[in-house]
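Here's a structure for you.
Every protein chain but one is kept in place in this view of the complex.
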Amino acid sequence: MVSRRDVKKVVLAYSGGLDTSIILKWLQTELGAEVVTFTADLGQGEELEPARKKAEMLGIKEIFIEDVREEFCRDFVFPMFRANALYEGTYLLGTSIARPLISKRLVEIAAETGADAIAHGATGKGNDQVRFELSAYALNPDIKIIAPWREWTFKSRTDLLDFAEKNQIPVAKDKRGEAPFSVDANLLHSSSEGKVLEDPAEAPPPYVFQRTIAPEEAPDRATEITIGFAKGDPVSVDGKRLAPHELLAALNDLGRDNGIGRLDLVENRFVGMKSRGIYETPGGTILIAAHRAIESITLDRGAMHLKDDLMPRYAALIYNGFWFSPERLMLQALIDKSQEHVEGEVRLKLYKGNVTVIGRSSPKSLYSDALVTFEDDHGAYDQKDAAGFIRLNALRLRTLAKRDGGI
Amino acid sequence: MVSRRDVKKVVLAYSGGLDTSIILKWLQTELGAEVVTFTADLGQGEELEPARKKAEMLGIKEIFIEDVREEFCRDFVFPMFRANALYEGTYLLGTSIARPLISKRLVEIAAETGADAIAHGATGKGNDQVRFELSAYALNPDIKIIAPWREWTFKSRTDLLDFAEKNQIPVAKDKRGEAPFSVDANLLHSSSEGKVLEDPAEAPPPYVFQRTIAPEEAPDRATEITIGFAKGDPVSVDGKRLAPHELLAALNDLGRDNGIGRLDLVENRFVGMKSRGIYETPGGTILIAAHRAIESITLDRGAMHLKDDLMPRYAALIYNGFWFSPERLMLQALIDKSQEHVEGEVRLKLYKGNVTVIGRSSPKSLYSDALVTFEDDHGAYDQKDAAGFIRLNALRLRTLAKRDGGI
Amino acid sequence: MVSRRDVKKVVLAYSGGLDTSIILKWLQTELGAEVVTFTADLGQGEELEPARKKAEMLGIKEIFIEDVREEFCRDFVFPMFRANALYEGTYLLGTSIARPLISKRLVEIAAETGADAIAHGATGKGNDQVRFELSAYALNPDIKIIAPWREWTFKSRTDLLDFAEKNQIPVAKDKRGEAPFSVDANLLHSSSEGKVLEDPAEAPPPYVFQRTIAPEEAPDRATEITIGFAKGDPVSVDGKRLAPHELLAALNDLGRDNGIGRLDLVENRFVGMKSRGIYETPGGTILIAAHRAIESITLDRGAMHLKDDLMPRYAALIYNGFWFSPERLMLQALIDKSQEHVEGEVRLKLYKGNVTVIGRSSPKSLYSDALVTFEDDHGAYDQKDAAGFIRLNALRLRTLAKRDGGI
Partner (left out) sequence: MVSRRDVKKVVLAYSGGLDTSIILKWLQTELGAEVVTFTADLGQGEELEPARKKAEMLGIKEIFIEDVREEFCRDFVFPMFRANALYEGTYLLGTSIARPLISKRLVEIAAETGADAIAHGATGKGNDQVRFELSAYALNPDIKIIAPWREWTFKSRTDLLDFAEKNQIPVAKDKRGEAPFSVDANLLHSSSEGKVLEDPAEAPPPYVFQRTIAPEEAPDRATEITIGFAKGDPVSVDGKRLAPHELLAALNDLGRDNGIGRLDLVENRFVGMKSRGIYETPGGTILIAAHRAIESITLDRGAMHLKDDLMPRYAALIYNGFWFSPERLMLQALIDKSQEHVEGEVRLKLYKGNVTVIGRSSPKSLYSDALVTFEDDHGAYDQKDAAGFIRLNALRLRTLAKRDGGI
């Protein structure tokens, strides 16, 4: 627990919304701390200037508003996609991957502004508190971290609104009631969870979806696209080179328009409970299919299988908040080592929710017609070698069978 | 190499088609061996009686024709699906999983008929020779195995046809030319590869697909279904209990009609080369989504993550032909141990190539409203515990940061 | 924090020593709880009757004193040794493996006696609190757990002794000062840590060792022994069949007399810090060498390598307190599956700290003279097969080298 005297100045991850505005005021009034705000453009699709206005109105002197979309894609999203990371077989980690970047800036701004603490608006039941805080501690072991949702004594929505009113925090009419679900968004994805989504036996209501149209509403004609890769990262769409965040934005548009990237998942949180989330990752869903396809012709089997074996562990590290851990960095070194020759082009068909690979080519292709053909391959491969290959692979199994009388 | 004297009697995996008929004759004439034929109904969708006729015509006395669809689903396909097995992230192993069963019957029939050898029609470049032979050796270490494609001296299609003609093997007109690609099929899937499919930069021509309609041709209205599970295996569709092979057949119909289960893949063969395959796994594609969904509410995180971490290795074992190996059996024991409480129902929406989970429920659900809710949970979870949880998880990262000055 | 009203009756893991006696009194006086004591003979080599006397003297009505040595060896130690479990490459987990058994009995006794809580004497910095509590929660999700060392307000040894005096707890003269290090012991091992051992740059003083003599003091002549195995577990020493705990005791004597089983380790605790421990595991050190040796001739490579790959994870689960977790049970199923034919005899030489395998034999041996001999092996192995085996294993590497120009 944080007491009044513990904290002098705190950098708050501030969205400009009601909840973080209440937190802001609570930090000022309950803790008596000076507050610095940090608002990041991660591609969530909201204007940030209102956040500045609101912060000024609440008496903030040091206001940081930054466009971090390029850094987000280049240094967080793309390295993660090199690993084909999927948490629990399906989740593209859209929320998880944004948290370390926010923490990094919070800690850096704390250093710049002489703040001794940071604060965030994540609750005490979720993964985000863990991600924010593990990242922050890994970057500054002495930072103080304030998580008001774990600390304050408000018991209900009404308490919060009373506090807002008492402290002249404007409350939009449509925020007086509670939202029917909560949302997180950035350039990679939107997630929705809670309230109307809490029963995993019930399909999500259509109004939950914000970033994609339904497959049923997507065009009746397929869209074909080509994604170019270099060193494992996407660098172009349909021949046009794009900066990382522009490229992801372009894929998001393509995905959205073709009903691609919806996921309805019950997942296991790091804090020990199951939760249900609705995820929309339009561009990311296209990207992972394309990346696997370009790897399929440029990565050796040994490299691919090692990556595949370690992927779930890498994904769990990110999900659990260990982006800035030695083991994530070690796995990243392994993954990056594999991507040197992952280059070329992948053609895909987008159609009503489907992403279908329809062609891949690369100057670094390891696929060999000559080897695989049913025709005579002029010595590239001697079929008789297979007999020896099989017999030695079978030797231990035959030895076992002699002992055990067959399985 | 096999010489005339080595083999007296051989059990041949016989489809009734031209190639295995040539092999049959070659075994008789070149090796001087007595031939026993084994033709299995694995759900490939072909009538088997013509194979009997043809075998009789070729002078075979011992003809085994068997419907193994139930055993195939119950003892091979379903155990594999308990693991959510995907080779190289995407392939449902439809060919791989059928081979061990065929080998098992070949070896058993050899024992019954006093044969000292078995023979198969797989080529020397593919995975199937490995799967057939590793399985056979694991079951009978002294069995002799004849793989005519690796041994005979025919150089071309013409040589083969000449041999057929010389030996009165009837050749259907449409078999005189070469097929534009080769096919393998069973109840789980159809695969197509070779010839017109050899360039991975080119999309497969539409006529390649045999088991599914294109998403574009599927109905404009979604189909909703419910799959019931018990101990990790599917047991019912829309409330109707079905035997394993009936259930898979029902899912195949649903998948086919909704354009579900096509895959275009460049994969790494065990023999060391890359190859390109077109796979159609309509029912299996529905099944794996449903199985993951029922696991999502009934499997504990520790169990699920352990399974996920080991899945690629398990899948590679099956792909490489090690079904009857101690390590596959050990992994199966681990997987089966996890499935005891994997029961309940999953609702899915099938729509133009998409399989979407829209609900899951189980009497054994581990999902807890009370835990996850944003509302007060009356003591089920104390948010303050999270602070300690995070601080101890962060302790080693903070110690590192103190040493290294942050990452 | 526990308050007076929370707990009515508590089962305490009671050693009879000063610390747990203070806890006993604290539970009575501060919490107002009725206390039941549980004292287990885990082979720690102390008489238990004094614990009964002391408990009676402190007013305890329900006193459980039990010899659990056989259960400990049979159901905990031996299953763990089937895995060759070593934490961080070296630690035989002697403390970790005893905690789940104690928790199991605490929870069972709570059910028998109508207690609503259990209590233990582990501190808030160590692993044992985690092991006790995770085990207890896994067996009874509603049990209350009291860890007085995390809760009470004593600040120093003096405070504790004052409390003891005030409550008529007898304090032996030699306990008035603080022990120079703390000890845990059971049939598998003794561990010593803390105080004089806290500097990892300094060798432990000789008086720390309690279960083994120094190698220097061991006999100048080697002792040869033979250990017999069945289904992966040791069953005899020098031909004499022994119950599990008798067998381990016999190996302990042999190890102690030959200076075997000392370990000086800096390890990583689950709670996030490094600690230094001195471990003595005389019999276990002999046993793991013998078990690996019998496995070396009876386990297939595939089985052995799978076990080896998973062993560190299995060991970490036990170290971290997850004995009663689904993932440990799944791994145990995998391990146990492998041990069916692990039987035979291993001869070992014990000499001044060394355990040297000098022979292994088994009716289930997979070692084959005929295969391995440099002599002509009459067809068991065709050396020419190796050429094909190597060429197909090399194929992907050659394809890579063609692309990349060699490594």
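Order of writing sets the labels: A, B and C. Residues in every chain begin at 1.
As a convention for this text, a residue touches a chain if its C-beta (ideal position, glycine included) is under 8 Å from a C-beta of that chain, and two chains touch if they have at least 3 such contacts.
Predicted, not measured: the structure shown is a model, and the values here were computed from it.
Residue B:Arg301 is the one among B:Lys25, B:Arg52, B:Arg301 or B:Lys352 that touches the chain not shown. Screening C:Ile63, C:Ala230 or C:Ala386 for touch with the missing chain picks out C:Ala386. Residue A:Gly302 is the one among A:Gly32, A:Gly302 or A:Pro363 that touches the chain not shown. Within the full complex, the residue among C:Val36, C:Ala51 or C:Ala138 touching the omitted chain is C:Ala138.
Although one chain is hidden here, its contacts on subunit A can still be listed: residues 268, 271-273, 299-300, 302-303, 305-307, 322, 325-327, 329-331, 333-338, 392-396, 399. Residues touching the missing chain, restricted to subunit C, are 84, 88-90, 107, 123-125, 129-130, 133-134, 137-141, 147, 149-150, 155, 182, 194-195, 198-203, 215-216, 220, 222, 262, 264-268, 271-276, 292-293, 296-297, 300-301, 304-305, 308-309, 311-313, 316, 321-322, 324-326, 329, 347, 349, 351-354, 356-361, 365-369, 371-374, 376, 381, 383-384, 386-387, 389-390, 393-394, 397-402, 406-407 (touch as defined at the top). Contact between subunit B and the absent chain runs through residues 300-302, 341, 364-366, 368, 371, 381-382, 384-389, 391-393, 395-397, 399-400, 403-404.
Keep in mind that, in the parts below, only the chains that are shown with their structure count from here on.
For this pair, subunit A with subunit B, the centres built from the Cα atoms lie 32 Å apart. Centres computed as Cα averages put subunit B at a distance of 42 Å from subunit C. Centre to centre, using the average C-alpha position, subunit A and subunit C are separated by 40 Å.
Contacts with at least two other chains are made by residues 268, 271-273, 300, 305, 322, 325-326, 329, 393-394, 399 of subunit B.
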